[in-house]
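A single protein chain has been omitted; all remaining protein chains appear in their positions.
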Amino acid sequence: MSVIVDFSIFPMGKEGPSLSPYVARALNVIKKSGLSYQLGPMGTSIEGEWADVMAVVDACYHELEQDCDRVYMNIKVDSKKGREHGLLSKVESVIKKAGK
Amino acid sequence: MSVIVDFSIFPMGKEGPSLSPYVARALNVIKKSGLSYQLGPMGTSIEGEWADVMAVVDACYHELEQDCDRVYMNIKVDSKKGREHGLLSKVESVIKKAGK
Amino acid sequence: MSVIVDFSIFPMGKEGPSLSPYVARALNVIKKSGLSYQLGPMGTSIEGEWADVMAVVDACYHELEQDCDRVYMNIKVDSKKGREHGLLSKVESVIKKAGK
Partner (left out) sequence: MSVIVDFSIFPMGKEGPSLSPYVARALNVIKKSGLSYQLGPMGTSIEGEWADVMAVVDACYHELEQDCDRVYMNIKVDSKKGREHGLLSKVESVIKKAGK
């Protein structure tokens, strides 16, 4: 079973336009997990077993709720039996079929 | 801390247009949890402590992955310190401010 | 074709914990449209033809970007041929199948 979780996390109600310091802290949590991940402009995808990816989501939440009174998250899950290396294979499969 | 999680869960790759039998199984899992919830046309919102609501999300996932080769989930989280009865208060607050 | 769009819209980078004044302005735009809608704790669902529901999403965006430097939206779309009164029928169908 390959589970890919794509998620965004950020504080709400903090003045100022930049959220990147908070996203960077979540990214550091993801890196420490050792799971495969891909950082994107609107979210980060991580891949692994269900329990492992959700443990990372949990750790990211706890990282931010320490000093954020309000935290927003958006999570998409695509869990598919028998898939491997889905972070790469999903993109490659689409590119091949899209043609030039 | 009141955490509201709104989530949708359904199988992908199953023939037939109706997903409601799967959503109903997830709803039964939610009911058993004893947490406050609100069923909507596009997702179900549940409210509680972070660990408790995520345990329900986890249980719903395991309910469906038993017989679904591919499962899709969409989860929105709004976690706010000091809020109570957010399922009701968020809607009431908007209605009041919207006026007639 | 019944298209149901569930969406959340709020400013980012505004100090203060309450987003309800902004959500209320979006709700007023939705009401003016005359489309069926259902306000929930984590988003509002509206139903209609694709072009009509997306025109409402567009109007809500323009309502907020007037005075918000940064706007975040989350939109889920479920478009199904032949469905009618989906806002009600989707919920009823799940409740029936969930049993007591």
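We call the chains A, B and C, going by the order they appear; numbering starts again at 1 in every chain.
Heads up, the rule we're going with is that contacts are C-beta pairs under 8 Å (C-beta built on N, C-alpha and C of every residue); 3 or more make two chains touch, one makes a residue touch a chain.
Keep in mind the model is a prediction, meaning the values are calculated, not measured.
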Visible partners of the omitted chain are A, B, C
Need a quick check: the contact residues on chain A for the chain that isn't drawn. 4, 6, 8, 17-18, 20-21, 23-25, 27-28, 31, 38-43, 45, 47, 74, 76, 78, 80, 86-88, 90-91, 93-99
Residues of chain C in contact with the chain not shown: 1, 12, 50, 54, 58, 61, 65, 69-82
Write the list of chain B residues that the hidden chain touches. 10, 12-19, 69-70, 74
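What we mean here is this: only the chains that are shown with their structure count from here on.
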Where the CA atoms of chain A average out and where those of chain B average out, how many Å apart are those spots? 19
Can you work out the whole-Å distance between the CA centroids of chain A and chain C? 25
By the touch definition above, chain A meets two or more other chains at residues 12, 69-70, 74
